[in-house]
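Only a single protein chain was left out; the remaining protein chains are all shown in position.
Chain nomenclature is as follows: A, B and C, assigned in order of appearance, with residue numbering initiated at 1 for each chain independently.
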Amino acid sequence: MEFRKVLVANRGEIAVRIIRALHQMNIEAVAIYSEADRDALHVRLADQAVCVGPGPSAQSYLNIPNIISAALLTGVDAIHPGYGYLSERADFAEICESHGIVFIGPPPAAIQQMGDKAQAREFMRQAGVPVLPGSDGPVTSEAQALAVAKEIGYPVLIKASAGGGGRGMRAARTPDELQRLYHQARREAEAAFGSGEVYLERLIERPRHVEIQVLADQHGTAIHLGERECSLQRRHQKVVEEAPSPAVSPELRARMGEAALRGVRACGYVNAGTVEFLLDEEGNFYFLEMNTRIQVEHPVTEEVTGIDLVREQIRIAQGEPLGYDQADVVIRGHAIEVRLNAEDPARNFMPSPGVITRFHLPGGPGVRVDTAVQQGSVISPFYDSMFAKLIVRDADRAGAVARMRAALDELEIEGVATNVELLRLIMSDPHFEAGRLSTRFIEERILDRLAGEGGRGHG
Amino acid sequence: MEFRKVLVANRGEIAVRIIRALHQMNIEAVAIYSEADRDALHVRLADQAVCVGPGPSAQSYLNIPNIISAALLTGVDAIHPGYGYLSERADFAEICESHGIVFIGPPPAAIQQMGDKAQAREFMRQAGVPVLPGSDGPVTSEAQALAVAKEIGYPVLIKASAGGGGRGMRAARTPDELQRLYHQARREAEAAFGSGEVYLERLIERPRHVEIQVLADQHGTAIHLGERECSLQRRHQKVVEEAPSPAVSPELRARMGEAALRGVRACGYVNAGTVEFLLDEEGNFYFLEMNTRIQVEHPVTEEVTGIDLVREQIRIAQGEPLGYDQADVVIRGHAIEVRLNAEDPARNFMPSPGVITRFHLPGGPGVRVDTAVQQGSVISPFYDSMFAKLIVRDADRAGAVARMRAALDELEIEGVATNVELLRLIMSDPHFEAGRLSTRFIEERILDRLAGEGGRGHG
Amino acid sequence: MDLETIKALVEVLGQSDVEELELQTAGTHLRIRRAVGPRPAPVNGLVAEPSVETGGTPAAGAQPAAEESLAQPGEIVVTAPMVGTFYRAPAPDAPPYVEVGDTVEPGQPLCIIEAMKLMNEIEAEQRGRVRKILVANAQPVEYGQPLFVLEPL
Partner (left out) sequence: MDLETIKALVEVLGQSDVEELELQTAGTHLRIRRAVGPRPAPVNGLVAEPSVETGGTPAAGAQPAAEESLAQPGEIVVTAPMVGTFYRAPAPDAPPYVEVGDTVEPGQPLCIIEAMKLMNEIEAEQRGRVRKILVANAQPVEYGQPLFVLEPL
């Protein structure tokens, strides 16, 4: 089925990204927007736009009845959910289907399967994907937790089954700690997700976060597009991503890719997805979770493979075969993405909404910007503080780092506080330059320096 | 020699392009500017900037004494001339050398050699590069012209030896026409270049303009980076360029590349250069001229090869070996560039200087913009009307064309008239889509439609 | 900066040909921009510019930006609380809930918005007389779209 018209159930840069892809494919784009986004770029670029509610996301971008009504009234063939919002809601995917609207994403069952973290882990284990030694399912009592921890060895990580974003997560290094933190984690999970179910995993102290991008069409072809290194995180939020990973050899890439594809095939996955792994210093990798949607950091994969992932999502949802196979995927050069957030490092990274009074973006060779923001745009307090992604590529990692440094130097943003200084510090750190990364890199090497330089966001 | 500091003897997008490359290489950049360019982006981005004269180029960007003084006073190691201005002035390159400043470009002798068109043609012929049947040197009388034309066959083209930009150029289809136009062409050449010397060539009616990018280091390695198709011209000014050419097979590319390299090696060429050919419908190609500098359209080659040409120019001038050879050059995907000019199609493409009151650039995957202009910038009447280059790339030509269409649709420019509508018409033309191009494409297929749609510049 | 100052500034601008005024003082950033040229007037605290461009396509009939001129000061604009299809009557053959000139009481149904096969009655919140009905029967409406203008009684 060729789509004639698609509704984009999102806002911000990813809505703009999807609308551009639709237009390039000659498909009409319908935007939805909240009252706070009436002047937003995604509304301007779309062929049609429907207001679906007031500013708060719960009443607009998460308002399923209004969004489905908008889709039906505008007569779209499909809905692209982007990331966040409704993108990993199996119920939304089902409602789309029941209204005869294609959900551009995986089947609801796969979303469901991967949505429960403990269940996904067990599923992957059975599919032959390496997982961290752990509780093989939920832990329902302190006694069980202690027994499991004894078996897998300390330190251990307590994680919420329904979790995400680090909530309901605790590291325990001794039985005493475990006893105390087990209950804390349950309470936090209960409060955050409405379910106190937790499970245990062996804790890796300084892991890398490396994820594999996969594509699977409706005809049984599933391939991977190599990895992204996303170790640089602050409070479990990714800050800098790159492809390829400085820690992954072609041989390791092939093994991780194959492991990811085993999981993908086992759950009947279709469309784009990401299998996240922890990678330890010895090159062992362990399944972390699967994201059943496009990721924020998808551009770095696009830059090194030359494959437009959002277009592939749409093509796959139309029923087209991929038309190429694993051997056709060639990684060329190196790409780095940084997330530009309106947040104030001096105030513990509090969101800093406001009007962007000055906005100069770098350009030229190897520089890509994905944003929905222009000079004069309002960064609304209702939504995520990420307002732009700056992506560079070059023939090798050293070139890409140099390019990113120059691009950050050229950037001019006034009107809101940003994390640009944090990014500059990362780019000039010798460990970063050497590719020595871990998920604790920012907290261990950058935050103090940020404070030392006044803790101010720059420009 | 590693450069610490380089002066950029240019303005506009190419000055910005060069400054970015220098910064990425950790080299300080010194800008020069005229009084009209005090607020220009290239001045802001540079580490130092020196005013070298008033607005008119002859007194500023062509003011050799002031530019050399600026270079000496700021203590630069080298000068990058960009394109236009002093880039093909052998005397300037010599003056640089005599002051101990590296000229980032070929040796003065090579500039000189290729600067005289008749001489260059003869030189290339002797080096074994195919040239059009012609007069093998200047034609000094009407009688000689008629004799030569009889030998090579009509139609013939009269060209100025010192020529460029179509001035002093005339097509003659009969001896009568030749008699009349021979004198016209001489007078025009005399007026434009101070020399009335002309030569004759066989005229190809609907040729393609296809040029080969070459790189040669100081250690004897010379390679080519494939071709650019630059057939879409209006009054001998390129408007749209792409790589690869839809008319060039890998086999033809190899033959054209080898021919170009024969010429390059024969004249002891070093640094980046472009050998321009006419390509006829049977796949025969003929040397046209050689540009001994970076070209406006260099980005399309960068996009498909992944090689940063300006960086390579600087590396070569530093004495570094290329470090790769012909086999390492892989063409991947397809790239198209359009030149955005502040000119009014309704007034015969008169330059349209003014203030850019609104400027929204497209972004996202596969979109690159090279410009020195921002919202609020002044487009000065003193300089070229080209204010930005929009470059797209995708896995194949159809994808690149679709992407360019969407990018042009997204572009918003207010305050000056532009050629955007002309570009839109080109992108939607079925012959363009099919890759059926010639240097007469725009005049034959587009200009009438532009008039038909009101002849107005859009947006 | 107090309200009176801002009001005064707005008046000053209204009588001038100034298009935009921006003032930044400690802790305050004020920007006033007059509606000139093609930009429609702001509505209801919402920002101007009708972003719904449908060109004969279903959703979003009337443009919210038109509201200002539709309602006189003091009048009540009833807007769509959801996205859906607007119906003036409870059934195809039934008479409309209200006509222009009718007086409506709080809680009295004004129309139906059908969303996902569910019929949602939209009720008057205040007593008033129907001055205008802004959407034709069976037209799609978006969230916040003006449906009726009521004159309070």
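Note that contacts are C-beta pairs under 8 Å (C-beta built on N, C-alpha and C of every residue); 3 or more make two chains touch, one makes a residue touch a chain.
Please read all numbers here as calculations on a predicted model, not as lab measurements.
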> What are the shown chains that the left-out chain touches?
Replying inline: B, C
>> One chain isn't shown here. Among B:N10, B:S34, B:Q113 or B:T274, which residue touches it?
In response: B:S34
> Of B:I68, B:I223, B:V240 or B:A317, which sits in contact with the chain we cannot see?
Replying inline: B:I68
>> If I consider the whole complex, including the chain that's not displayed, which of B:V50, B:L132, B:A216 or B:L408 touches that chain?
In response: B:V50
> At which residues does subunit C meet the chain that is not included here?
Replying inline: 5, 8-9, 12-13, 16-26, 34, 36-37
> So that we can see where the missing chain sits, which residues of subunit B does it touch?
Replying inline: 30, 33-36, 38-40, 43-44, 47-55, 60, 65-70, 72-75, 99, 353-355, 357, 378, 380-381, 415
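By our rule, only the chains that are shown with their structure count from here on.
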> Which chains are in contact with both subunit A and subunit B?
Replying inline: none
> Most remote chain relative to subunit C, going by C-alpha centroids?
Replying inline: B
> By C-alpha centroids, what is the most central chain here?
Replying inline: A
> When the C-alpha atoms of subunit B and subunit C are each averaged to a single point, how far apart are the two points in Å?
Replying inline: 55
> Just curious, how far off is subunit C from subunit A if you go by their C-alpha centres, in Å?
Replying inline: 38
